[in-house]
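We show some of the complex, not the whole, and keep each chain where it was.
Letters are used for the chains, namely A, B and C, taken in the order the chains are written, and counting of residues starts over at 1 for each.
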């Protein structure tokens, strides 16, 4: 997680300010009311994200390293701890949406206070601490994506369905998907570069893979509609047993945000409530849906090892790489002020989230960052329209429970057959 | 519910504006964030109260009676209907706290719009409609009390425990309680006056009562502390069976808002978090607690008929009446700007909320106002520091489920023994 | 509860043996498997009833009064206590159906053992203890009715729907219902006779009632079918608010045990699964259904005071009494060997189960018998085909929560109009 990086303090300050500003920018079009609520337990209030990312710097940088630092408020440690048992007790996750105090204005003052202290700390000890500061920034960028998906959920489940932005956001895949062949052999999986990575991307290790093929495009809305029309949600043989229970118990009939009004399907996007766009990749599907779709299509999902191997292989073939990256991976974080096309999605793999051979959990509170979640979650690879650019990394391991739909999650098919 | 009242249109406008302004005043010290949340299903967001009381006038006055009226927003009927099945579908009660839109500002614009239309309607048809307008105002005043208790819950369950107001609010009972004897005989129960009453206060009917005694004061915090100290919450023989389950399952150890810190009891009040005041009536007790306390004290709760009969009897003895009313009943609604002492409480009776003989439910949607709740609730009589003055009425029947603590609810003892 | 009765010891032994034998007779046609299960928390396993009624005699008679008595098994106090907090801890109610041990044979040995000891105790101290022994027998008879309704539930919810008995059981009401007028005035409510009564039937007290009319027959299956056909279960205006929630959440469409197969309604009876019988009183309706039906019919349910007053009034008019009693009240307990026509039902009243004026709870464990359940339950009067004859008493107060359907519960209409 904590590889040394050659960056000057100067650029560290700049990066710090830039990442912090980007977080705030994402909440610019929200009302004070939007900042508070938590409609499902997975979603955190936007205000909470603003405070928690700040708490992270206060707790892991300022308190241990800034001489004479006095905490902004004695209760914030309790209020804005997410899941760090070793830091102490915390507000229960499902109660985050009841915290009206501190207000957004007070949270902004907290950010301001911590930012000033952090800039001072960077000036004094940036060299020594930049590995930890980088982690704080990576953490904040992860929350930028969560912030956007949580905002989408909050607005998209309002009866009034307000748009988040009026920028036209489209991500069309015009060309049909092609299959890319990946030969059998050894592949080295996991991070070994100079830059930042999370601990769960290590240790790099050798994996033997049989040959397989992988699609160069994600499954489109049009593709997915065929699955719906052929009774995909009503055929138990297409589903994992837990997935079928989920479909039945929650009366799932389509991806999250889709609604069937009369003859047409509509869905909520950050632009508001509109007809579905056939050419986009389907998003907001759970692992259960991705898996069922693949079975219906006579294919399967790739493992995370296959996915990473495919990335490496395609990387040696210029043309494919270019298209692969252009279409799915290198989009900047969504922002109300960006022109960035978007629409790509995290890709469910058929790998459970487990430690790599040789994985070492960090000591102390930061050891709780990744390792303790390695059960009952599936790995996602790639990145979405909401992912900050520096988080697109072939070794990056995202993970969610198999029933989650509220992230920008999609489907890439693979096959063992020729 | 709908008795004619001799009031001029002029005074109707004034009363309309006065009640509506009073509602807004209650929310003056809240932040935008405080307006949104719903920490338990019993509590509605303050913003919702502002909108729902407005919806009531729009739905039952403007839409049917104001010629050419165009609704403020087509979705508000759905958003702000509380429980009127005959008006159509509605947001589920437990989802009120997820509505960030419309914002408070939009709700205030809605209030403004409806107020203007209502003043016009009053001018045109006030004579004909004043019975219904009065009902709307009574309804709004009921929500003023709920608004205040819901605000207290929202603020009082914040980890930061902010005060609602810095006005000193005390309600001390210095003199010890006296027992008032009420002779056996016939009493006429229910409303027959000229003024406004709710349908559940009718029909007036004759009830025969055995003689009994009733305390002239509510049970004080000091009295209640003795119950706690004598293991009141740990002795099943003091509790109704459902009450004992409630105590066990919810780990109840004291009235709502009480916390034991070290050697002392504290509680949250609208002035913030402070040591308990021994001389005040105990409040925020459930029926289960009131009933257990009475059993522990060797007494019982009065029935609602006994309570009303006591009111009538004391009403013929000047001195007692004065004290009875002064201490417990005639306090104006709590307001950040009022100097009103407060602290009195709704009084749990041992009567289930059921229709009086001859009760007739109103036709149409307004028939849903009271009648359909006549099951599994207990009647409360009197009124609290949060009750608007015009709602103090000897025949007024308030009602809540026996486990509810979040209203200003207290205990008055009665006894059949001499 | 504990009125002295002039009965010889001899007859006490006989009554003891007769009641105990009657309980066993009710389980004669069951398999060992039927004796164990608890498909819903309201239902207790038949084996549990056999043991608990025995535990009652052991706990309240033998242990305190039989010199040198050694308990049958040291764990049975824990296993077969129903709800007596003062006796000590007990198996949680919802876990009764997991107790495979002791087996039925062991429970029968327990009964045999306790019976022998009881006969000895009766011989020695019958005079002194007969009040308590009578209570044990009344308690056992109450469990006879529960045993039968629980058996019906266990068998009636089996996919194989086995019959309990092949005796033809019919209870037809051929003549249409007539309305009986009851004049206004004072009535004395509650028990004052020489025989046995429960504490909740006291103290006798005076009640003033307005005039009303009451039907001389229960609502029939045919009557109730009209309510279903006129969308009774789909019209919220007919229901109490909690009742409407119950209908929606549980998808209630008919009384318990009814199923609509194609064009016809069938229902499970103790004779098996058959077409409904139009002429019988409808049974297995909840209070919510009884209340909704009455509203649909333009009538209401009687209060328990009206019901008892009607009993007294009709009792002075020979002809009515005879019919009233013959049709609805004086049927012997159902038994596989009885020829007794049956079909009548406990009648929901619109009275909450609350203490009478002057009610005194017994001291000690037996004080838990009735008083602690006086919340959130509605009173039923009369008796059913499953009620032992000695429990038909005009002052008898049965009580259940308003959503319960598994007892033999029906509907008698009343009206305040002439």
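The criterion applied here is as follows: a residue touches a chain if its C-beta (ideal position, glycine included) is under 8 Å from a C-beta of that chain, and two chains touch if they have at least 3 such contacts.
All figures in this text were calculated on a predicted structure; none of them were measured in a lab.
All together, the complex described by this structure holds 4 copies of its single chain type, of which 3 are visible.
In the analysis below, only the chains that are shown with their structure count from here on.
With every chain reduced to the mean of its CA atoms, the largest distance from chain B is reached by A. Relative to the whole-protein C-alpha centroid, the nearest chain centroid is that of B. Between chain B and chain C, the centres computed from C-alpha atoms are 38 Å apart. Chain centres here are Cα means. That of chain A falls 60 Å from that of chain C.
As a whole-number value, the distance joining the C-alpha centres of chain A and chain B reads 47 Å.
Multi-chain contact residues of chain C (touching two or more other chains) are absent.
The touching residues of chain B, counted against chain A in their complex, run 31-37, 39, 47, 75, 78-79, 91, 95, 97-104, 154-155, 157-160, 162.
Considering their complex, residues 83, 85-86, 186, 205-210, 236-237, 239-244, 287-288, 291, 350-352, 354-355, 357-358, 367-368, 372-376, 402, 416 of chain C touch chain B.
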